[in-house]
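Input: a single structure, listed below in structure tokens.
Shown here: the complex without one of its protein chains, the others still in place.
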Amino acid sequence: MNEALLQIEHLTTSFRIADQYYAAVDDVTLSVRENEVLAIVGESGSGKSALAYSIMGLHTRAKTEGDIYFNGHNIARLSPSKLNKLRGKDMSMIFQDPLSALNPLMIVGAQIEEVILLHQPKLSRKDRADKAVELLAKVGIPRPEHTYGRYPHELSGGMRQRVIIAIAIANGPKLLIADEPTTALDVTIQLQILELLRKLKADSKAGIVLITHDLGVVSEMADRVAVMYAGQIVEIADIYTLISKARHPYTRSLLQSIPTAGETKSRLHVIQGIVPSLQNLPRQGCRFRSRIPWIDESAHEEQPIMHEIAPGHWVRCSCYKHFRFPDSKEEELRHVLP
Amino acid sequence: MWRTVARRLVIMIPQILLLSILVFLMAKAMPGDALTGLLDPSIDPAAMDAQRVRLGLNNPWHVQYWDWITQAVQGDFGQSFRFKMPVSDLIGQRMMNTVWLSLATLILTYLIAIPLGITSGRFNDTWADRLITGYTYIGFAAPLFIFALLMLWVFGFHFGWFPTGGSVEPGTEPGTVQYVASKIYHLLLPAISMALITTVTTVQYLRSEIIDTKQKDFIITARAKGASEARVYNRHILRNSLLPIAAFFGYEITGLIGGTIFIENIFSYPGMGQLFLSSISLRDFSVVTSLVLLYGAASIIGALISDITLSIVDPRIRIK
């Protein structure tokens, strides 16, 4: 436990809607080690982005309970000024939409320099500019001196995302939180960005929290995966186990619903019902219950807890033991590990 | 950048040309002509016709227009029959008065709008914001001329704090300190009255710009960089919200024209607006057409200034 770079314990983040608080992140416990990529997978409304924002302390109107240990210090209740010493330095964030995440009226060089200025105020103006150009080169931007003076709208989507990454790594962070970093990009650009992240991780040994809905990206990048549904983590395992031996009904359903290269033109699996909205989340019992109504009620626990079914492989609720797909066709087993 | 300005200037020429034609045709459509007012009705109609021919009043309209516009370009707008002096001299005196009044109003407008807009936008949904938006609603609802009359009555007549007419104390020597002070003293009340009403648009605009910018993703980026709230506000939110306001500046000029016409009449302030209304009622056509032309040109130039400022401050619309 002690070697964890980031240790989140019983984190609950609630938003206020019409005078009542609703937990978007509900009692989440997880850890990230140095040099590890932890992927958090879930669909919209699962609370994965809210979790990322909670770690960075970026929620302005939310109530957060629980503890977040970063490098051994609890940062969950830090004052804004102390938090600002960490953000952008020891931990930083990469955003989904690189165009809107950059200030449209500032040249990209100035936006990179800002984060250097904030954490290395003693550097001279010229050193800052040199450092910004160096960072642009490091994230693979050709002609960095030229790009330094460009505005965000003058760059392509892939180049903008590289600028965002340059901002994030400017002060050598120990933890990077990447919130859907490639969702807005074309597949070849996505690959380039993933390769860049992989290379940066190899150089810096930073821990990465990768938030995504794309299981393909997860398989390419992650060491471990946490699957979120309706604000809770429902399954955690290493990537190999998760893809080949997933147990939670939600994880299994998700894996069956992706059209993957190499499959026959069979029907895709559809999860019944819809993701409940924040106000309508079932707060009692297994939250996935209503999506698998053909499974006997008695299969669920009243207060579902995480069960460690193999070392490092955790599954919420006992319903996984009884789950089968309704069309009784067993899922095509994915490549079983040797 | 310069190309945008040049292109915008080129577009302006036909706009002004079209405006001048419209103004000229409208003046022609009005009953009577320059002679109707100038001459004694007892003069022989035949002599009047001879005069008309001499003055070119029987020429086709485009010939007359050409004569008029070429003279106007040289600064000759004809004669005012009421004051029996060249229109250009007549307007010249008053134009400076109106320019000073407009300038004072503009400064006051921004002095009021910027702090109020920032407070209201930054602390939206607090009591301060509600108070400020409450004021803007009153400002939107209150007609300028009624509000100005009220101000004149309260501060001019009732308390007697401000002069109730004119642009300067009679008898003061131009160039002296007293003269300048008296000028400022005279335009203060009209400028405040107008600014209090016209500023509400800018307050609202700034408020919604700030609220809008606050919710942009790049604000989250700034926070994630470790920037303090103060820095986030000053470097990202304020800067980005004030730029569109700066660009709005040119349109303010257009808005001021309408305002000064009312204000100058209510405060008996000898500017272009006052001259305009009195010339209309006395059918002093050459003055009216010249003033409409000037006002129109000012509006077009205002829009031009706005476009140019916007292209300077917002890199996204700069044309390379």
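Per-chain residue numbering starts at 1, and chain names A and B are given in the order in which the chains are listed.
Note that a residue touches a chain if its C-beta (ideal position, glycine included) is under 8 Å from a C-beta of that chain, and two chains touch if they have at least 3 such contacts.
Following the convention adopted for this analysis, contacts and distances are computed from a predicted model.
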item	value
Name per UniProt, for the chain absent here [options: "Heme lyase CcmF/NrfE family subunit", "Methionine biosynthesis protein MetW", "Oligopeptide/dipeptide transporter" or "Cbb3-type cytochrome c oxidase subunit"]	"Oligopeptide/dipeptide transporter"
Sole residue of A:239, A:278 or A:309 that reaches the chain not shown, by the stated touch rule	A:239
Which of A:44, A:79 or A:124 contacts the chain that the document leaves out	A:44
From A:101, A:163, A:177 or A:215, residue that would touch the chain that is not displayed	A:215
Residues in chain A touching the chain absent from view	43-44, 157, 186-191, 194, 213-217, 219-220, 222, 239-240, 243, 253-255, 257-261, 263, 265, 267-271, 274-275, 334-335, 337
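Assume only the chains that are shown with their structure count from here on.
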item	value
Interchain centroid distance [CA atoms averaged], chain A/chain B, Å	55
Residues of chain A defined as touching chain B within the complex	56, 58, 80-81, 83-89, 92-93, 95, 97, 100-105, 114-115, 118-119, 151, 153, 164, 167
Chain B residues touching chain A - in the complex, by the definition given at the top	216-218, 220-229, 231, 235-236, 239-240, 243, 313-316
